[in-house]
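Just one protein chain is left out here, and the rest sit where they should.
For chain A:
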Amino acid sequence: MCSNMVRCLGDGNTSLQKLATSIVFFFCLSDVSCNSVEQKIYVELNNTVPCVRLLNATHQIGCQSSISGDTGVIHVLESEADLEWPLSKGPNPPYMVLLESSLFTRSIMMKMKNESNRVAGVAVVVPNTSPPEFSPHTTCPNENTGVYSDNYGPNLAHCNTTVWNPRGNGLSYEEFDFPVFSLKEDNETEFIKQCYLDHNRAVNGSAPQYPLCAMQLFSHMHAVTNTPTCMRRNDINFSINPEMVCDPLGDYNVWGSIRPYNDTVFGHKENESVVIAAARLDSRAFFWEVSTGAEGSVSGFVTLLAAAQALREVTHEAPPTRNILFAFFQGETFDYIGSSRMVYDMENGKFVIDLDNIHSVLEIGQVKNLVNNLQSSTAGLSFLLVEPNVSQPLPPSSLQRFLRAQPIPGIVLADHESAFNNRYYESFYDNAANLNLTYPSDLSPEEQLEFVTDTAKSLTDVATVVARALYKQAGGNESLVNNIKADPKIVTQMLYGFLVSSNNSWFQAVMAPELKNILKPSPPEYYVGVAMSSTPTRLVQYLLANLTGAATNLTQSQCQKPDELPNESRQMYSYLWVQGIVPPNSTERDSFCVRASVRLTKAVSPAFELGEYASKDYSTWTESRWKFIKARIFLVASRDLEMLTLGVGVAVLFTSLLVTYFISTKADVLFSSTREPASAAY
C-alpha cells in the first residue's frame, strides 16, 4: 500500500519527494521494501527456477552465473535461424535469450554455449502442455556404475546392445557457463515479452533504440571443477566459520519387512533367507528440484506400496517361510546412491542382513503401460508378462548394484522390452498427464482423491501380480495366493497424493503432526537433494508404516518411550505417532500410535564414507552451494547518456570549484558595503 502510493507520487524532487522519502524512511522500516525509485526501475521475477551446478569425480555439470549476476538485453528467439541475431548480428551484446520450450533443444543450446561471450543467459518458458517428447538425460543412464563394465559383459556395457533412452539429448549433463532459468507461462512472462516488443524490436532493419529491456540473472555457484576439489575446499580450517562449497547428494532409504528385525543386531543371520522387493524413489530434471518423475519412479514405488499392503493380511494369517523386505531406494538417478549404500552396508556388516541372506530380488521399474496387452492371464488380470530375449541386458536398476557385489537371482519388472517407453525420462514433463491421470472436471479435491482412475486400476493389477509373486517366492501357502488382491482405492489415493496434491486428507491422516508442513497443494519434488529431509522419503516411510503396520492403543508419551511397556520394543519396531482422521462430528483428530517394522537407513554414497572422492565404483555426485538466486528485469540506458551525465557532473563540479574560489578570494571586494569605503582601489 505504502509503496504503491509513494511510487505514484514520488516523482517530483522537492518537498513532495523529500516528504515521501522521509516517510518511507521513518515509518516503513518494518514493511516490505518501500523504496519507490527501486520500484520504478526493477521488476523482480518470482516464479523462476534455476539450473544449478552438480559435480562428480571428474566433471562439473549445470549452469553458473558471475558473482554479481549476468545482465543481457532480452531477445525472444523465434526460430533456430533467429539465433544469428544474438550470436553474431545483434548490435548490443550480450543478449539474454528467451526460448519457448519447443526451441529448447540440444543444437540451439550447444550453439549458444560455443558463443557464450555474446550470450549472458537463457530463460526457458515452460508451457503447461508437454511437447511430443523431451528427455534431457543421457541416452545411457548410469552407464559406469551398473553391473556391466569392460570386464563383465562388455558387449552389453555402455548401451552397446540396447540404447535405453534414445530420446535423451544429454542437456542435463552439459556444462554451461551462463545461467539458465525456467519461467512459467504466466503474467510475469507476458510482461517480459511485452517489454521486449516495446523496446527491443529492430524496426525496418535498423538497430533498436535505447533504452532497451534487459534481464539480470543471479545464480552464482561456489563449487568448481569436480567433487575432490570442492570436498577439499570444504575442509579448509582457517576460520571459525568455514565456508562449505558443496554437499554430497543423498537422503534416506526406506525399508520395511514382514517379520521384524532387531535394529541393533547387524551382519549375517543364520538360516535367514529374504526376498527383497525394491523400487526407486527419486528422479531429476534439467532445472533444480522441479522433478515429478511420474512414469520414471512414482509408478514403481506406488505399485510396491500397494503390493506391501496387499500382503499384510495373508502374511499375518499364514506367514511365508522366507521374510520379504520392501526397500525404497533414494538417489538412484545419480549413479545408484541408495542401493550402492545398502549393498555396501550389507558387505560390511552394517545392515540387519547380509548379501548371503538374500534369496532373490524383485524390482519394479517403470510400469505405466503394463496393461497394453489385453489377453487375460490365469489370474484374470489384463496383462501378460513377457520375458525378453536372454541377450538383453538389464535396464538401469538397483538390482545391478546387488549383482555387482554377488550373483543373486533377480527380476526387473518394466513396461518396455528394450528402449524406454517413457517419452519424458527424467524431465519436468514426466508428470500426472504423462501417466494419463485424468479426473472428471466437476470433482472437488476430496472427490478427486477418492476417484479410481484407469491408471490406478492398471497399477492395482500390477501390484496384485507383484504381491502374489512375492508371496510364492517367499514360500507361502499356494492355496492362499488367489486371495491376495491390491486395493484400487489405496492406489488411486496414493497416485493423487504423489502426483496432484500432497496436502489431502488421507496424507494428512497418515503423517505425524510435526511433519504436516511438508504437505503442499502441489505434488512433492522427487529430487534427492542434499538436505536429508526430502518429502517423498517421509511420505513413503509413513505410508509403509500405516499400510503394513498395526495401530496400537498407546498414548502419545508411551509411543515416544515404548520400551517401558512389557510387550513393546523399539529395537524390533518403530513407533510413529500419526495424526489420524477427523471424525465427522468433531474438530480434533483421532491421533494414534502405529507400530511397524519400517526403518530409515542413510542413503549417502559410500565414496563419502570412505573419503574416496574420485571413486570409480561409487556415486560421487555433489551439489554446489550458493548465496542467493534471483532474477529481475529493467531498462538499460545507452552508454552515451551515461557518459554525458558523468561529463556534465564533472563540468559542474569544476565550474563550481573555480567560481567559488574566485568569489571567496574577492569576497571583501564584492560584499563591501558595510565597511568604510576601501582606502585604495587596488
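Here, a contact is a pair of C-beta atoms (placed from the backbone, for glycine too) under 8 Å apart; a residue touches a chain by one contact, two chains touch by 3 or more; residues count from 1.
Rule of thumb we're sticking to: contacts and distances are computed from a predicted model.
K.L.:
Which of the following is the UniProt-recorded protein name of the chain this complex doesn't show: "Elongation factor 1 alpha-like protein", "Gamma-secretase subunit APH-1", "ATP synthase subunit b" or "BHLH domain-containing protein"?
P.N.:
"Gamma-secretase subunit APH-1"
K.L.:
Specify the residue from the set A:67, A:236 or A:650 that touches the hidden chain.
P.N.:
Answering carefully, the residue with contact to the hidden chain is A:650.
K.L.:
Touching the missing chain, which residues of chain A?
P.N.:
Listed in rising order, the touching residues are 1, 5, 8-9, 11-23, 25-27, 35, 37-38, 40-43, 71, 195, 210-211, 213-214, 216, 632-637, 641-650, 652-653, 656-657, 659-661, 664, 666, 669-674, 678, 681-682.
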